Each structure stands twice: as structure tokens, then as C-alpha cells.
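Just one protein chain is left out here, and the rest sit where they should.
Going by the order they are written in, the chains are A and B; count residues from 1 in each one.
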Amino acid sequence: MMTKPELMKRMVKGPDGLEFEVDPLRDYYCEAPPTVMPGAYIQIVEDFFNWARSQSLWILGFGTGCGAIEMRPLMTPRFDAYRFGVAWRPTPRQANLFIISGYLSTKTLKRAIRAYEQMQNPKYVIGLGSCTINGGMYWDSYNTIKKLDEYLPVDLYIAGCMPRPEALLAGFEEMKKIIRAGKAEGANQYAENFAWYKANQKRVIHDWDMPDYNW
Amino acid sequence: MAMKELYARLKALYPLGELTDQRRDLAFVTLPAAHLRDTILHLRDKEGFTHLVLLTAVDWLEEGQFQLTYLLNNRQRACDLGLRVMISRDAATMEGIHDIWPTAATYQRELREMFGIDFPGSPRIEEEFILEGWNDIPPYRRDFDTLKYAQEAYAERPGRVTHDPETHMRLQMYPGQHPAGK
Partner (left out) sequence: MFDMFPPDRSQYPAAKPDGTLDIDLTSGKYLKLWQGPNHPGITGNMSVELTVCGDEVVEGKTHVGYLHRGFEKLMERRTFIQVFPIVCRVCVPEPDFNEYCYAACVEELAGIEVPEMAKWIRTLILEMGRINSYMMYLGGQAGALGQGVIGQWTTYVRDLMLDRFEELTGARIYHMFILPGGVRDTLPDGFAGRMEETLREVEKTLKDVYDVMFCNAVFKKRTVGMGVIDPSWLEPYGVTGPNARAAGVAKDVRKDAPYLVYDRLDFEPVTGTNSDIYTRADVRRRDVWVSVDLIRQILAKMPKTGPVMAPIPNVLHWKIPRGETYVRGECSRGEYGYYLVTDGSGTPRRINVRGPSYTHAMALLERMIVGCNISDVAALMVSLHTYPPEIER
């Protein structure tokens, strides 16, 4: 495998004339792995938080597969997902719900992991389409993953190829119930089993050229 | 008819193989790799085949050969001519045509990655095109088993059942009958 020259350690001369070493694979801002976020001290406060969280699901607008085409009708008045507090955001920093819209090739999986890790807590993942559940149509493909929850903590799957917008709306409602019941602990699961998730991810992504945790 | 005349004109210039008339407006012809470049230039400049439709490869594993297909289109006469070039499967190398059609560079990159056919001098040929971190034999080769690779590389969810279509249909249509009964 060819190592990319821009990813190798090198000496860089700063604007003040000082030379220093740069390792592009290191995250200089935060090297700490993710931590488990404890709930509120009192259960009723935590319930209130969960209720508030369930009312604003902000989706990361990253169309990873063909399911993304059914997202667009959801934004129009006919289906109008906005009335459920669902909105689409362009960047991971503003989103708390990641919809994996269909099959993930290993190349996209790498970007999806990065986008997921950049999202702020609390965060949720929905797997959309049969291909995220067991590979679906692409069960024998050499380039798509077959079981999404090996690599990212999935809270909810929506089956179908492809699911209709109504199925997505029902999925959002179901997601809200899960959040209100306090069972949407995907981010904490990810933090607890961080080593297991990383091992799974690294087994399929052969050129891992990014920090272990993309904060 | 027009294809036959074109073939006769070409045959006088280059050592071509047999002409396969597929349709009124589509024909395939085999030619040696050494004459490909001249033939393509002649077809493009003199015969009006100015549009490269596609460039792809077929793996004839049993014969130990790759077939490269250059499909050219003549819009004025609304006909296509496919040039077949057979090259050896081991150490597969071919001369690029990216200087004749710049868009061929993309096809050659794909062939290099998916079939392992090298086109020396083609732009960005060494870079990864579609796959990332691929560590097996090129996937479009016939001896690459995608199911085996998928089962080894990816975790599978238990519970998937695969039926042989014939046996399954027989059981569906004639329940109670022994599946092997003809």
C-alpha cells in the first residue's frame, strides 16, 4: 500500500522561523478518548432533558447512500418533517441524529465514522434501508459492510429498499419514544466499548490514516 | 451494408480479424494490439468515428486473455464499431489512448484498479480511483470470489437464508414432492 506523503511525519518551518515536527495523524487538540456522559442527578431532571432532546432531532445532511433521495420530499410541505422538530444541518457539529441512508462502502464508512465522532453528545444513529441491517441487495458485495451496528452504535433501523417517506416519519416518532424512555444510549455505548468498535472498524478499513478518535 | 464497406476499406490497411455484425448499426472487429493506435487514429480522423463511447475489459479466464473493447461511435452515420484487442492475462499491459481522447484516462485508471491492466504513462494511473486500501487481487477479475471475500471481511448478521431457486420454486409450486424429483 502506498503511504500518502502528506500524512507522513515531517519538519515544518513556522512563520516565526522556528522548526517543529508535525504528525498529521495526531489530533493535537484532544487526544482523550470519548467518555461516558452520566445522566442528571435526579431522574425527573433527566426525563425532562430527554423530552427536550426528543423534540429537536437535527439530522446531519450526509447522504451516504441512495436512501438520501427520499429525504428531500420530507423537507417539502407534503410530508413536512419539520413539524416534528426534525431539521437538516450541513455540519456534524450542529447535528445530533446521523441517518446512515443505505449501504456503506468501506470508503464511506471511514467518513461516516469521522462525521459521527465529530457530532456533539447526545447523538443518535438511525440505519436506513435493508442494506444497513444485513447487507440487503449487496449481501455478497466485496465493498459494502453488512452489519452497521458492528461499527457504529445504532439506535433504530428502518427496513425497506428503499423505505418510503412515511416509514421515515414513523421512524422519527419511534426514535423520539426511545429517547424519551432514556434508552438512546448509543454515544455512551460507543464510549464504553470504544476499543471493540475501533477494532471492528480497523478490520475493514485497511488504510487508517486518521486519528483514532476524531474529536 | 455500410459496415461491410467500412470493413473492406479498413481491411486493406490493417490486419483485422473477422467482422461480427451484431446489428445494422453495431459491429465488432478483432485486431492485434500493435495496430490499435493507427486504426483508432484512422477511424477518428478519416472515417468520422469521433466519439469514444466506452473502454472496458472482459476477462476470459479460461483462455488466459483479457479482451479490451474500444467502442467508437460515428454520429453522422449513426453507427458504432467495437474494436476488440486480446492481451495476455499475466503481466497485462496496454498502450494508453489518453492523448487521443483525454477522457480515456479515467477508463484506464478504472481498468488498472479493477482488472490490473497497466497503461504506462496514463495520468494519475498510480492513484487509487474507486477502492481504498485494497489488499486483494483486482476485484473484477474472474478468479476473485466476491462472496468469499465478503464473508471473510465483514461481520454478518445471522439468520440470512439462501435458497436454490429451482428447488425452492419446486417446493412452492408442488408442496410435498421430493425436492430432487424431476
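Criterion: a contact is a pair of C-beta atoms (placed from the backbone, for glycine too) under 8 Å apart; a residue touches a chain by one contact, two chains touch by 3 or more.
These numbers come from a predicted model, not from an experiment.
Novice: Any idea which of B:L13, B:L54 or B:I137 touches the chain not displayed?
Specialist: B:L54
Novice: Using the touch definition up top, pick the residue from A:Y142, A:Y157, A:F172 or A:Y190 that touches the left-out chain.
Specialist: Considering the complete complex, A:Y142 is the one touching the chain left out.
Novice: Mind pulling the chain A residues that touch the left-out chain?
Specialist: 60-66, 68-70, 72-73, 75-78, 90, 92, 103, 105, 107-108, 111, 115, 137-138, 140-144, 161-162, 164
Novice: State which residues belonging to chain B touch the missing partner chain.
Specialist: 20, 22-23, 25-26, 28, 50-54, 56, 58-59, 69, 71, 75, 78, 80, 82, 101-103, 105-106, 124, 128-132, 139-140, 142, 144, 146-147, 165-166, 169
In this text, only the chains that are shown with their structure count from here on.
Novice: Any idea which chain A residues touch chain B in the complex?
Specialist: Result: residues 1-2, 106-107, 110, 133-135, 139-147, 150, 200, 203-207 of chain A touch chain B.
Novice: Along chain B, where are the residues that touch chain A in the complex?
Specialist: 126, 128, 130-136, 139, 144, 146-147, 149-150, 153-157, 159-160
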